[in-house]
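As you look at this complex, bear in mind that one protein chain is not there, while each of the others sits in place.
In this document, chain identifiers A and B correspond to the written order of the chains, with residue numbering beginning at 1 in each.
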Amino acid sequence: MARRGSPARLVVALSVAALLAVFLVYVSIAGGGTPSLAPSELNGRSGEVTLAGRVLAPVRGKGREGGLRFTLRDVKGTTTVPVLYKDSVPDMFRVGRDVSLRGELEHGVFVGNPGTMITKCPSKYTAKKGT
Amino acid sequence: MPELGRIALVICLGLSAYAVIAGAYAAATGKRRLALSARNALVACLGATLVAAAVLLAALVRSDFAFVYVGDHTSLELPTPYKISAFWGGQEGSLLLWLLILTVYSTAAVLLARRTGGTLVAWVVPVLGVVVAFFSLVLVAVSSPFATQAAPPDGIGLNPSLQNPYMVSHPPALYLGYVGLAIPFAFGMAALLSRRTDELWIVLTRRWTLLAWTFLGIGQLLGAHWAYVEVGWGGYFAWDPVENAALMPWLAATAFLHSVMIQEKRGMLKVWNMLLVIGAFCLSLFGTFLTRSGILNSIHSFTEGPLGAWFLAFICLVVVASTALVLARLPLLRAKTRLESPISREATFLYNNLLLVAFCLTILWGVVYPILSEAVRGEQMTVGPPYYNFFLKAFGLPLLLLMGIGPLVAWRRASLRSLGRTFAWPAAIALVVGLALLPLGAGDSIPGLVAYSFSAFVLASIVLEFTRGTRARRALSGEPWPSAFGSLVARNRRRYGGYVVHAAIVLLAVGVAGSSAYDTIREAELSPGQSMEVGAYTLTYQRLATREGSNALEQRAVVRVARDGRSLGTLEAGKNSYRAEGQVSNEVGIRSDWRTAEDLFVIADEIGRDGRVAFEVHVSPLINLIWLAGGLFLVGSLVALWPDAREQRRLAERYTGAPAPA
Partner (left out) sequence: MTTAALALGALLAVAAVLVVALPFLREPEPVDDRLATLSPAERKRLALAEARDQALATLKELELDHRTGKVNDEDYRALVGPLRRRAAQTLRALDAYPARMSEFEPHQPEIPEPAVVPEPTPVPHQPVEPAVVPEPVPPPDEGDRPVRPDVPEPTPQ
């Protein structure tokens, strides 16, 4: 009882189009993500970005009281930028570790949004094994 | 002994190369003894890999620090179970585990299929051989676990946050899943190469796919639970690239599991199934590549060694070769029937496939976006949880609904009238549940409310399926209810096992919805004696206890918990300072309410010298349903996997006509 030219192909095509539409609508409204930069790429730019780099001593202050102050350096480079983070840091945070955090450059200091810092584990101490 | 390990891996490489070359030649020219010889070579790879694995394992257990790997991942005082789990603690060892599981699976697959296989199995050998050869090559030439050094007095040890049962079980479970997808892939390619594009390859790999898919699912849940209790930020899934790396092949495999049913019943979607199985396998390779290459800012990536480039090259090879093969054999993959109606079970399966693949692709897009944007714009752009969560809702909610609709719709064509009748009860229940939840605050989150209502719909339809089926069975056989139920399930293991798995997914959805859409988070800094209110709970910070643990200084804030005036006991949250490693770990306090499946999750964010503690408290409703779902998922998969003697007989009869190469 199959009709020639069944509606099935049309239905499939419409479904695919619908899914694509959902995707495009979202991407156009929500924008294309935040840039992920190293300190050398900051260049005084404004707006919210994700900054990734290596933590350098000295580390001063306390996250929740006035904020933690430290310096972030390019993982493979020398450019540094001072950072202020007003939240408690993840456990793995320490000098020499690679971290990333989201925030904005304000008057030469990168101010990180609370709760956005993640630490990257060095190769010897793998946080997640598998795959 | 490291030399033995190296030699074993070289032998494995040689054997797999032989399996590829001789196997392909034998299958192409039809030489039986040569095909057998190639198959033996593939099986022998297992022996060689076992030797290499045994060497590494022995070195780990004995703490032989002459092995660089042992020195880097264990220490003398490490408890033995963790010395063993250090096997997959680093890159080289995990690659060896991959190879070991691959050779075990390959041996089992070719030996189990040898009678019914014929030329199909003759071609499976070289395809699997290529994968084995790749991993052997990498282990021999790029990333060897058998590098040696002048033995230091002690090893570096294992990161303390990895010394827990989850990290012992989560990676092997994931690997058992990832590697398992190589088997259906190999059989699919072999089907194309041998031109046996009938159902044989699907029939032979059905349980393999199900097994791999189950392990992937369980592995991810174990990882999520580990993140929840050990990393302790209050969540269990962060859309980190490595987490996505495991989710994507699982989604592709889910789509594949459903679409093969259409191919079996109606002979359609042959090309789609081939592409799906290729996609699932490539995604599992891609997942391995993601973790090894350091190409993304994931907290989980390992090193930035050359391994990434090797993986990328191999993935490209697999994609190009397999797609070319599909194109070359396109005429053999013509469908025998066509889709008759957009309202039929085939159609629902098709919609389900489209949604799953769309979701998988959006995740893939999110994962590679940083790499692509860096290549195109020169700077790395990342997308975060909002992107993923949007699509989880956009695609996940319809998928949830389809899980309830699919079983209620007939094959080929369903009339709207009969649909109306079968939907009536589940739809009514869903409506009632939705309305009942409104006064309970569920209206605060529309997606959450929708998720709850859809879940009720699905659960109702599953219960209906079981009761209607049992009733029909009773009408046939006159058995009492329990044995009618039993024989119903026994005769239709895949269907009813599948329903149980659907129920598990629904539980998962409810748990995810509850804990993400309706959770409460409060932060407060308290001195001893002070209290804070979170949701219905009152937490009173009593005192700070400091203990000397075996290798760490343990600080715990003791907190008394009360709800509605009644005390619920105390819990502790704090930090461990590991002096030797110079690290601090977060030790959260969790109180699970087993009646409501709710968790009270307390993090001691900062512990001041004066005893003041900054607390972050989460109340996550229904979160324990997620872990319960894991158990139910396992049960359902087991039912679906369970061998069915009747089915085996029928299949053996169908295929014994095809002479096997012994």
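In this section, a contact is a pair of C-beta atoms (placed from the backbone, for glycine too) under 8 Å apart; a residue touches a chain by one contact, two chains touch by 3 or more.
Note that the structure is predicted; figures quoted are calculated from it, not measured.
Within the complete assembly, B:A41 is the residue of B:A24, B:A41, B:V231 or B:L392 that touches the hidden chain. For subunit B, the residues touching the chain absent from view are 1-4, 7-8, 11, 14-15, 18, 26-27, 30-37, 40-41, 43-44, 47-48, 51, 115, 118-119, 122, 196, 198-199, 264-267, 408-415, 417-418, 421-422, 465, 468-469, 471-472, 475-476, 650, 652-662.
Please note the rule applied: only the chains that are shown with their structure count from here on.
Subunit B makes touch with subunit A in their complex at residues 72-73, 88-91, 94, 156, 159, 161-162, 167, 170-171, 174-175, 178, 219, 223, 242, 245-246, 287-288, 290-291, 297-303, 337-342, 347, 350-351, 354-355, 358, 362, 369-370, 373, 379-384, 386-387, 390-391, 394-395, 413, 525, 575, 581-586, 605-606, 608, 614. Remark: subunit A residues 1-3, 6-9, 11-12, 15-16, 19, 22-23, 26, 30, 32-37, 41, 50, 52, 62-64, 88, 90-92, 94, 100, 118-121, 123-131 touch subunit B in the complex.
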